[in-house]
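With one protein chain removed, the remaining protein chains of the complex are shown where they sit.
A, B and C are the chain letters, set down in written order, and residue numbers restart from 1 in every chain.
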Amino acid sequence: MAGKKKVGLVGVTGYTGMELSRILLGHPDLELTAVTSRKEAGKPLSVIYPFLQNTALQDLVISAPDPETLARQCDLVFLAVPHGTAMEMGAALVDAGTRVVDLSADFRIRDAAVYANWYGLEHTRRSHIERAVYGLPELYADQVRNASLVANPGCYPTSVILGLYPALAKGLVHTDGIVVDSKSGASGAGRKASVGTLFCEVHDSFKAYGLGKHRHTPEIEQEISLAAGKGLTVSFNTHLLPIDRGILSTTYTVLREATSLEEIHAEYSDFYEGRPWVRVLPLGVLPETRWVRGTMFCDIGLVVDPRTNRLVIVSAIDNLCRGASGQAVANANLMLGLPPQAGLNLPPMMP
Amino acid sequence: MAGKKKVGLVGVTGYTGMELSRILLGHPDLELTAVTSRKEAGKPLSVIYPFLQNTALQDLVISAPDPETLARQCDLVFLAVPHGTAMEMGAALVDAGTRVVDLSADFRIRDAAVYANWYGLEHTRRSHIERAVYGLPELYADQVRNASLVANPGCYPTSVILGLYPALAKGLVHTDGIVVDSKSGASGAGRKASVGTLFCEVHDSFKAYGLGKHRHTPEIEQEISLAAGKGLTVSFNTHLLPIDRGILSTTYTVLREATSLEEIHAEYSDFYEGRPWVRVLPLGVLPETRWVRGTMFCDIGLVVDPRTNRLVIVSAIDNLCRGASGQAVANANLMLGLPPQAGLNLPPMMP
Amino acid sequence: MAGKKKVGLVGVTGYTGMELSRILLGHPDLELTAVTSRKEAGKPLSVIYPFLQNTALQDLVISAPDPETLARQCDLVFLAVPHGTAMEMGAALVDAGTRVVDLSADFRIRDAAVYANWYGLEHTRRSHIERAVYGLPELYADQVRNASLVANPGCYPTSVILGLYPALAKGLVHTDGIVVDSKSGASGAGRKASVGTLFCEVHDSFKAYGLGKHRHTPEIEQEISLAAGKGLTVSFNTHLLPIDRGILSTTYTVLREATSLEEIHAEYSDFYEGRPWVRVLPLGVLPETRWVRGTMFCDIGLVVDPRTNRLVIVSAIDNLCRGASGQAVANANLMLGLPPQAGLNLPPMMP
Partner (left out) sequence: MAGKKKVGLVGVTGYTGMELSRILLGHPDLELTAVTSRKEAGKPLSVIYPFLQNTALQDLVISAPDPETLARQCDLVFLAVPHGTAMEMGAALVDAGTRVVDLSADFRIRDAAVYANWYGLEHTRRSHIERAVYGLPELYADQVRNASLVANPGCYPTSVILGLYPALAKGLVHTDGIVVDSKSGASGAGRKASVGTLFCEVHDSFKAYGLGKHRHTPEIEQEISLAAGKGLTVSFNTHLLPIDRGILSTTYTVLREATSLEEIHAEYSDFYEGRPWVRVLPLGVLPETRWVRGTMFCDIGLVVDPRTNRLVIVSAIDNLCRGASGQAVANANLMLGLPPQAGLNLPPMMP
């Protein structure tokens, strides 16, 4: 294991922690050497996660989180704690001299007033917002390479921004009237005990929630406004799927002109040339969440509806891998000077 | 059983056939006395459906479909065969003197040219289209009462039309730019063997299909154009859910004026006053497909998004009950002079 | 509603409370007039259960449980509270003069020492154990008719006892070496918030739990010992299925002699003659939990394996209906002098 970079994980007990463990077990250049949880400190990882028995992580002992110690031990720390908590811990880790990939929302929103408005919380570390880079590799790889603090994108925003960006950046669609109808698997709700996410409340059912009010809205608007070169407002709406992993976003736009599907497909293919994690699917093929299960892929399907002059964009990701832990590792690769795809050429688990 | 009306079912081997059996077993005034299937003719119903053992239907022998015989035996016949086949069988049954509720699309579209365009099939019984009534009880109960041929609405259209109708009829929203994002359980795809609907292809996944091209589009447009008093075009888009039953449609509209949610809620409640199967949910409550499982309810949740000046309408039904067999029984009740709710006060199965 | 008997429900907030509401909404002779929950007291039922809007139960106000009041208001009270709590409440209700169907385990075990041993709790109302009748209608209908306190059987035991009883009562199989491998849907675990029953912990997975230690073991042994006429010990083992409802028990026995499947099938059919809720499936047909979904049926499939000289019995029920609330209503029917099947001729929801 000589030569591997050492990384830590603050907050190992949730689904993103599980997923990061899975990914790092197959990573050739990163070694998970510190994991923390106040509640489970002192236990080997395989005691809380029996499925890690007989893996390289089985004996890693969980510790209580301490920024100074982590900074000393690790070349980079992944932060998987709730927003609010993350801003302090993230700032402390950066100040202690290590690099940080924060999986929470705390450093994603450039405008602290917008953050306060949507998250109901004053930001206490505004100077660190300025240092933070929004870690969507297809858009910001160069900035990420030099960052000490990366704000890992939210799961919904990853699917929506990658789906919309080319259409807006290339001026194919109108900037107003955009509607996003997103659907997410239940792992997005986290691993805390609650009646609403019990098996019998989610299974064999489907519902909408948080319509027009989801906290990922300002994050989406921030990034696609940059694509469009002007401030955008979108209608962003979320639904809960009875699946473990996966987000599929159906985005409705209005074409500026009567562009053919072939032309739009070519523009998208051109935009994502050399970015192999974004797969612009062949004409007529639409994404399925299972096709990206366990992977970094964002699959994009395109439909032109001449009756309504609309471009409909369907984009699918795995919310835990591409939408959280896998993307965090991609950012870590960039920050540590590793090959961007190291440990992340994960084929989908089908079925 | 003296005094019960006798009804028949052409096409018993699919999910709508199963569901009609379930509903009629609890109906106080209707008795299922004839069921047909070319392939299974001669067998008692409980041989192909062991779950009907020890019910009143267990010994009912499946016959081959014959319009004359059915018309003689039955006060009304439910038709659960594919479109194309239904137009001939439906016309023959009506001509033989019985009443018919057709669960296919064949008599739903008033304009035969539109039918031909979307279904790729010339309509061979145009005069029967004129006699047919579109069987959405909240809108057309009076016409249904006097009809000999009822076109039972499609599953998706039932959810969308009931959701949109008040907003359009009351002029609350603009008539253009409407987007419908619908999601359906797998029973909507029917019970024929196919790789695409195998368990391992559907489970733990989610996909879009037929965007902008679904055949239920003209049916929706026909009815909501009547609501609006002018011809409408909508963007109608469908997705496949890994659940057995249930459709949830999220419909995006633009408000004409800055109307409050309270006002809109009052308009909807007023519109559906006295129609107990449509439940306008309390402010802030959004539908879940399980809440309508096995029932006639169409649950409607309303959201006003002031950021985008949109009214978002979420409507949920059980595609097999309200979207097919239950609605067919509601129409039969009306056609046969029975209490409209007879046999249909079905509470949801939770969980 | 004149002439309906009034019934109450203590503990409305769990899955058995939901299911009892569903069943009583369709019951011709019982009216649910009181529901209790300390936590939700004061709210109309449709506030905690929006799916009851537009039903006869929507406005029923939840109260705090008080035995005296309940006894005054109700002809019979269903008790759906945890064991331990139920013994005091059940005794108080009976002492206050009403009839009680207790869905907990507190009055099922005749021997208080056995109860204490398996439940880790001294029984404080032993005299009431003696008054209680074990409410399995196929076996004890006559005693139930005269009982003031009925112990509603457990879900697993209902499936196992009905499956094994004829084989033991008729001396077809050896009394030792019996193995029961049971599998239950997640609603059996109740509706309290816990990580172990979150959607993402149960979905797309399967596990064994509590092998050899499940508290339903003494209940099974008590009843099948009566069938066999001697004390029996069984190996009883439980597993968690990723489904909402349903228990399927596969029971392995050794034949006394080389009896044919036809003979055994005839014995079972004879034993359950006149008991239409138990369906001895045709030769070669094995149960599926969905065939009994939402019903009172217990489906039994029989297999003789000549290679091992075994009779394998497969029995399936709906754990919430037959295994809890439906069976409770069956007992209420008997106790109140109603037709045994009143409100309970429920056909399965398929699919």
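Observations on the structure shown:
Throughout what follows, a residue touches a chain if its C-beta (ideal position, glycine included) is under 8 Å from a C-beta of that chain, and two chains touch if they have at least 3 such contacts.
Quick caveat: nothing in here was measured; it's all calculated off a predicted structure.
Within the set C:G188, C:P287, C:G326 or C:G343, the residue that contacts the chain not displayed is C:P287. For the options C:T124, C:T233 or C:S260, the residue in contact with the chain missing from this view is C:T233. From the set A:T36, A:S104, A:T158 or A:S187, the residue in touch with the chain omitted from the display is A:S187, counting the whole complex. Although one chain is not drawn, its touching partners on chain A can still be listed: residues 15, 18-19, 21-22, 25-26, 49-55, 187, 203-204, 244-245, 276-277, 279, 281-282, 285, 288, 290-294, 297, 345-351. Although one chain is hidden here, its contacts on chain C can still be listed: residues 177, 179, 181, 183, 200-201, 203-209, 211-212, 233-235, 237, 239, 241-246, 248, 250, 252, 254, 286-290, 293, 301, 303, 305, 307-308, 310, 312, 314, 351. Even with one chain removed from view, chain B keeps its contact list with that chain: residues 15, 186-187, 191-195, 197-204, 242-244.
In the analysis below, only the chains that are shown with their structure count from here on.
Multi-chain contact residues of chain C, defined as those touching 2 or more other chains: 15, 187, 203-204, 244.
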